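This is the structure I want to talk about, given as structure tokens.
With one protein chain withheld, the remaining protein chains of the complex are depicted in position.
And then chain A:
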Amino acid sequence: MASPVRSPGQVAAPGQGGVGDSPLRPDGTLKVAGEFAYASDLWMDGMLWGATLRSPHPRALITSIDVGPALAVPGVRAVLTHEDVPGRKTFGIDRTEDQPVLAVDQVRHEGEPVALVAADHPETARRAMELIAVGYEVLAPITDPRAVLADPEGLKVQERGGITRHQPVRVGDVAAARAAADVVVSGEYEVGIQDQAFLGPESGLAVPAEDGGLDLYVSTQWIHNDLKQIAPCLGLAEDQIHMTLAGVGGAFGGREDLSMQIHAGMLALHTGRPVKMSYNRYESFFGHVHRHPAQMRYEYGATADGKLLYADVEIVLDGGAYTSSTMNVTGNAASLGVGPYEIPNIKIDAYGVYTNNPPCGAMRGFGAVQACFAYESMMDRLAAACGLDPVEIRRRNAVTQGSRLATGQVIDSPAPLAEMLTRLEAMPLPPPLDPSDLRNLPGGVAQTTHGEGVVRGVGYGVGIKNICFSEGFDDYSTARVRLEVIGGEATALVHTAAAEVGQGLVTVKAQIARTELGVQRVTIAPADDRVGDAGSSSASRQSYMTGGAVKAACEAVRAELLALAARRLGGRWAAADLAVVGGKIVSRADGVLGTIEEVLGDEVVEETREYHHRPTTALDPVTGQGSSHTQLALCVHRAVVDVDVDLGLVKVVEMAAVQDVGKIINRTGVEGQIHGGSAQGLGLAVMEEIVVSDGLVRNPSFTDYLIPTILDMPPMRLDILENPDPAAPYGLRGAGEPPTLSSTPAIVAAIRDATGKALNRVPVRPEHIVRGAPWTA
């Protein structure tokens, strides 16, 4: 079988660098030279281009589909509808399987796929697509999640309809605590829909195989879970499909659900030709799930000196028409609904509901982001009511090792939140703005101010995120490591199915192999399904899980190498007395005995290992109690802003962060995660929202959906702590998500500090600051 002209290859990890160093990325040279094969770069002789016709309505019955005019266009090779789906007509992540491959008799959100075209040229495909005549009987969309909550049986957007999941949490006696509280504060909060806005659009190439199967090259977060969903819909066995990860241009949760995988597969199987699909930016806004918008009501009671007595919380998450990962997002919102604070009496009700709004699922932070904005806003409100400093009230209520979360789970590894806050507070503050340079001012060179009306504010935010999969899921990863002498040098080949999405897992895998095997030369094989499941590149879990698997496989290879050495060195030393140090086999008693190369000769040592994290438990459906999380990670932020209070313009002047990562495997990588996560939190705080009315997306472009530019993102100060988690490989703690939580509330708190406005909704818009808008009350 011919392989694509441009396709992912293996990458050699250059230079030195084990665990704790910051070596060059193995894929870095290819990426800076423009030679890295991203999914949208794939190309094959004779390939066709696929296009997707999508619903213009958020809710409508399909009365007819006429593909005739599209099929008649010269250059068009196939036009397919739901009737052409070879196998099961629905799919879904987390075994939900409620999302049609192509709409059957009804569309339930704007942009839902209805028909597919394959043609010689992408523009031909797009034009043909516009000629497909679909008859719709438009229905009034169901768009109010609280209305669905009030009438779940009456307002069903699909068979499952209504409430996706209700997860309560019950601890102690809230009513009694309310009667005893000296101070009671309450607030209603809202979080808009955030988009992952990864830069590399959804893309892939499907190639029919000679045996009737399919080769798929796709940018995804989880190869094996894709396969489980794709195969039944294509009417193929899983082993008839071979998947290889194509270069991924960012993910952030948005590639956890399928996009074009089944569609390209259908077109390729139907035409017998390779088919490439690549969304443009407009289509990308409809091609993946977003962060759930949230409506939240919080009430806290405390003693006069600011010690929390109770929390009464309702969180409503709008998941859109299909289940996606709403069940788990709701679980996270419930279990982390009051954050890293000790509260003796708790009542939380977290709901996920179905509507005809845009479909929502995984995005960096996964249910914890929404709750964090609310609980941190509440901590500030409580601080004001108690006459306390915002940092002090957080310290007084902070969890530490041994504390219980709302779920009753005991935090059994370091959680030095109070210390982190103290370190954060001690960091120097940026100097006052210099108004002589307009670039320093809110509004910048647009000359909206020369410093008049500009007020500085400072705010703090705290967040806690679960790392790895939760609620009893048997989460694991697999690694195969092969050691052999190539060109006279011992070389390790590391092979996993784990998706490199930009985070730098390829670097970390090479570092672990160097540390564990004592070799310098490491090659990273392309991620594919020819090795066992690695789980998803999400939940900040890959350094932990695939890192753990690579470590375990390396340990097995090392044991075999030492056994080989014991045999080859004449039986004078037992394997247990030998070690690998700096590329040499050494005996504890007799020092260096030889090099790895001398011991290996032309022998090849290869081992495959699975790594499972410790088991977790489900949440009790009534009380929400259970040790549901594998690991917990903390990040705290301080934001400094300058606000033009007359025009409502905000300039974030600086962000500072303290995060405990357990063990720094790669400092450059960890810093990059904190910077990038903080930038996405800044986006949610003041810029980013998919604006929806009547179920329709109003801003599906980078012209209207704004993500932070280099002018919006301020310099950062970082303080990275290493208090190891004894349960995790090397003591590391997942680092990707926590900074996405705490940055948002810190920035909003700083704007409140500057303006005195309540600001109960993100993103904060100029009109919220300057006028008596509803969210400023």
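Quick note on the criterion: a contact is a pair of C-beta atoms (placed from the backbone, for glycine too) under 8 Å apart; a residue touches a chain by one contact, two chains touch by 3 or more; residues count from 1.
To be clear about the criterion, contacts and distances are computed from a predicted model.
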Complex member absent from the view - protein name from UniProt, among "Glutamate transport system permease protein", "Fe-S cluster assembly protein SufD", "Tripartite tricarboxylate transporter TctB family protein" or "(2Fe-2S)-binding protein": "(2Fe-2S)-binding protein"
Contact with the hidden chain (one of A:T491, A:S628, A:Q659 or A:S678): A:S678
Per the touch definition above, residue among A:T303, A:T422, A:T668 or A:N699 touching the missing chain: A:T668
Touching the absent chain when the full complex is considered, from A:A197, A:L405, A:A639 or A:A728: A:A197
Absent chain, residues of chain A that touch it: 6, 22, 24-25, 27-29, 31-38, 40-41, 43, 121, 123, 196-201, 247-252, 278, 280-281, 437, 439, 501-504, 668-669, 671-672, 674-680, 701-703, 707-711, 713, 715-716
